[in-house]
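Presented below is the structure to which this report refers.
One protein chain omitted, others in place.
The block that comes next holds chain A.
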Amino acid sequence: MSELPELSDEERSRYAWQMWTPDIGEEGQRRLKAASVLVSRLGGVGGTVAYYLAAAGVGKLVLAHAGNVKPSDLNRQLLMTTNWLGNPRIESATRRLKELNPHTEIVPVAENISSENADRLVSQVDLVVDAAPLFSERYAMNEACVRSRKPLVESAMYDFSAQLTTIIPGRTPCLSCIYPDDPANWKREFPVFGAVSGTVASLAAVEVIKLVTGVGTPLTGQMLWMNLREMDNRKLPIERRSDCPVCGSVDAEPSTDSNLG
């Protein structure tokens, strides 16, 4: 990010309250404007991540989500609207985000992540947020991020529990280090309140803001494990596996002046 884009007066006004945050200021906001983020799926987690990143002024969002809006989406997927039932989710999400912030470039992709498209989509951005409901999608994204050395914010939930970690390939454990294989009995449909998916989504968006601006300490090498039933939240240190088939042979690259790697 050697040449950061300038802010217009309208943008300075829009982002004034967050630019008051110590260590953010105009340079931090310009870093956000220069940033590009891929969000995998726009459900209860990913949709809320995208909403907060657009609100924060991230310059470009590449959004991947297939399918049409269903009634059962509407308890948590805040980018989907009742009047768009039966129509493509990606269109509803794009419209809602452009209504919120016309400055953010939206690149809509009406596909879910797979091993066929992951590398192509990851190549278009600086970093990735994974919020997909299937482990096959998450593993494909994890592998693509490790191959391209792009940071990956892993955000997931079930019931009243949530997990969050930030993966820096070559420096931190990857998803396959933590879970070498998907859990037995995982089902595509899962119990979820929007307030729970939105909680972990908000934290994932914070991780992105920290990575892009260089402010704060990203949640690397640790998993935030949240039990919202009892409000018992812990940070569990996690370690790389030397025998990890995905990242075991990947070395760290030199650090830069931001948290992006």
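Convention: contacts are C-beta pairs under 8 Å (C-beta built on N, C-alpha and C of every residue); 3 or more make two chains touch, one makes a residue touch a chain; residues count from 1.
What we mean here is this: contacts and distances are computed from a predicted model.
The subunit not displayed here is recorded in UniProt as "Sulfur carrier protein CysO", chosen from "Pyruvate dehydrogenase E1 component subunit alpha", "Glutamyl-tRNA(Gln) amidotransferase subunit A", "Cytochrome c biogenesis protein" or "Sulfur carrier protein CysO". For the chain left out of this panel, the touching residue among A:Asp23, A:Glu105, A:Asp182 or A:Glu253 is A:Asp182. Of the options A:Ile24, A:Val37, A:Val58 or A:Ala132, the residue whose C-beta touches the omitted chain is A:Ala132.
Mapped onto chain A, the interface with the missing chain covers residues 40-41, 43-46, 130-135, 138, 155-163, 178-186, 190, 192, 197, 223, 225, 227, 229-230, 234-239, 241.
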